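Note that one protein chain is taken out, while the other chains of the complex remain in position.
Letters A and B mark the chains in the order given here, with residues in each chain numbered from 1 onward.
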Amino acid sequence: MKRGWFLPIAATLGFAFLYAPIVSLVVFSFNESDLVTVWSGFSTKWYGAVLADPQILGAAWLSVQIAFSAASIALVLGTLCAVALVRFRKFRGRTLLAGTVSAPLVMPDVITGLSLLLLFVAMEATIGWPSGRGLLTIIIAHSTFCMAYVVVVVQSRLGDMDVSLEEAAMDLGATPVRVFFDITLPIIAPALISGWLLAFTLSLDDLVIASFVSGPGSSTLPMVIFSKVKLGVSPDVNALATIIIAIVALGVLAATIVQLRNHNNRAKAH
Amino acid sequence: MSTFDAQSPPPPRPRAWSGVERALAAVGLSGKALVIAAPALWLTVFFLVPLAVVFGISLTIKQFGRPPYSPLLTNEDGTVQLTLHLNNYLRLFTDGLYVAAYLSSIKIALISTIITLLIGYPMAYAIARAPDQWRNILLMLVILPFWTSFLLRVYALSGFMRGNGVINQFLGLFGIPPVVMMQTDFAVYVGIVYTYLPFMILPLYTNLVKLDGALLEASADLGARPVRTFLSITLPLSRPGIIAGCMLVFIPAIGEFVIPSLLGGPSTLMIGRVLWDEFFANTNWPRAAAVAIAMLIVVVVPIMLLQRAQDAVQDKERGK
Partner (left out) sequence: MVKKPQLAIDTRPWRDPAAKPFVRIKNVTKKFGDIFAVSDVSLDIYKSELFCLLGGSGSGKSTLLRMLAGFEEPTSGTIEIDGQDMTHVAPYNRPVNMMFQSYALFPHMNVEQNIAYGLKRDGLPRAEIAERVRELLALVKLSDYGSRKPHQLSGGQRQRVALARALAKRPKLLLLDEPLGALDKKLREETQFELVKIQETLGVTFIVVTHDQEEAMSLATRIGVMNQGEIAMIGEPTDIYEFPNSKFVAGFIGSVNMVDGVVTEDEPAHVRIRSDELGCDIYVGHGVDCAPDQHLSWAIRPEKIMLSREKPEGIHDANVTRGMVEDIGYLGDMSVYQVLLPSGKRLRVTQTNVTRGNPDAITWDEEVYLSWGDSAGSVLTV
């Protein structure tokens, strides 16, 4: 087919729009000057500043802990939920469960955050748990909204899976629980990994919900960045952002390469 | 084959997989019930109940103390009294701020969604039509921002657009005086388009890449020019992708808080920000709760209904 000039130009401009701000941020993170936008020389001093800032390091560690726990809880609950929705054809409350689990996808963060905070306050007043807010309440809140994403990812993989594989295992004498661990789990493993990664990233990235349900002394990394940015652009945030973007880029690159290699191997085998 | 004998004894009953199954059976719980119960219970406690709590608190009034709202139930001399206040909801109508904020949120989200579609569609189409060796690289370039911190990308954009930012320095080279972009509604539009562009491109790409090239050739063969082919073949067939992409942009944009608060000015009204300020700046929890409930009814419920209707249409088209 003849290729026109319009699409390549539109795509080039679009990608320029997507990447120019990020590239400029990365470039200025190596700027020596305190003034963010005036180039005065190459320096890595801001990286040193970030790595020596206990507030940033503490927040980063807290965020990682939260993201790890929340993604894991969301993975377990989300997988159970997806199995229930895809494999159990009929049960009472199926529609309600399906609606409730996907609701967080369309729920604005401010409402999710506010509602969970009010719940935690009310629960503390009536049953004394959770006492105060911090790590635990953020993990609960993040698990809840991340679960919806895990369900979406796992549900589609389960739906694509050939049900006769599970039936074959059952036919050969495996009980349902055994079938799940022997057959279903290994086959949907890639979806579980991407679901977990998605949940981990979403949790790591969340500012709004965490702001509502966190307590004094438990500021996550996005909360720290937000308060710094509110005060104006600062060079150490540039450095921090560059570090985070580099980690994400490496992760995406690695995932793509692994995926392509699997794909090629599979193609070669046929 | 001597080992295969039609008279062979029946196979032994398989053993239960582990103690887990037997223990569950002992208390009369099937694994199936447990699989449903765990997520259902979690969602009830941490999703449905909180919404009920929000509704309850929206019917109280602000007071000083902890918690900063009046109790719903009071117990005086053994008489339990339920006190409901509708003031918060009345204020939503009487105070112009709230209505204006709702309308402005919808307007900003709608316009940004359309702009995102106009920018995202050609990009998605270009990626879908790109030669194989390019396609994966381009796709990765879209996925990368998708996984990158939202907050950091807004921040990157703010650095780009500020008074002495890259754009104005670039304009300065041509002797053009700096343009004020930050803290305007314009910046909010750019911010939404910028951050949600990958969400628009990915579903569009997934749809467009499946488009059968033979259809376009058939259309051309029957005498349609490229633009005609696009309008009468490509565009209608990509409708599900367009709808999915628009939903993915519109829904989060409407309740957006970070973008208006970092890029917008004091006059940028968005409901997410109003709720935030009501809660954090004014510590008026009941009012914030009322704003949330109104947002739920005006915005979220219609979107959910719309999505369900859309799913039903698609299922029907797929002939389920």
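The criterion applied here is as follows: contacts are C-beta pairs under 8 Å (C-beta built on N, C-alpha and C of every residue); 3 or more make two chains touch, one makes a residue touch a chain.
Remember, it's a predicted structure, so these values are computed and weren't measured experimentally.
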Which residue of A:Gly132, A:Gly159 or A:Pro186 touches the chain not shown here: A:Pro186
Chain not shown: contacting residue from A:Leu18, A:Ala169, A:Leu202 or A:Val248: A:Ala169
For chain A, the residues touching the chain missing from this view: 162, 164-165, 167-175, 178, 182-183, 186-187, 266, 269-270
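By our rule, only the chains that are shown with their structure count from here on.
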Separation of chain A from chain B, taking each centre as the mean of its C-alpha atoms, in whole Å: 14
Residues of chain A defined as touching chain B within the complex: 1, 3-4, 6-8, 10-11, 14-15, 17-22, 24-25, 28, 36-38, 77-78, 80-81, 83-84, 88, 91, 93, 97, 99-101, 103-111, 114-116, 118-119, 121-122, 125, 140-141, 143-144, 147, 173-178, 181, 201, 204-205, 207-208, 211-212, 222, 225-226, 229-230, 233, 237-238, 241, 244-245, 248-249, 251-253, 256, 260
Touch list for chain B against partner chain A, complex: 11, 14, 16-18, 20-21, 31-32, 35-36, 38-40, 42-44, 46-51, 53-54, 57, 67, 119-120, 122-123, 125-127, 129, 136, 138, 140-145, 147-153, 155-160, 162, 164-166, 169, 194, 197-198, 213, 216-217, 226, 251-252, 254-258, 261-262, 272, 275-276, 279-280, 285, 288-289, 292, 295-296, 299-300, 303-304, 307
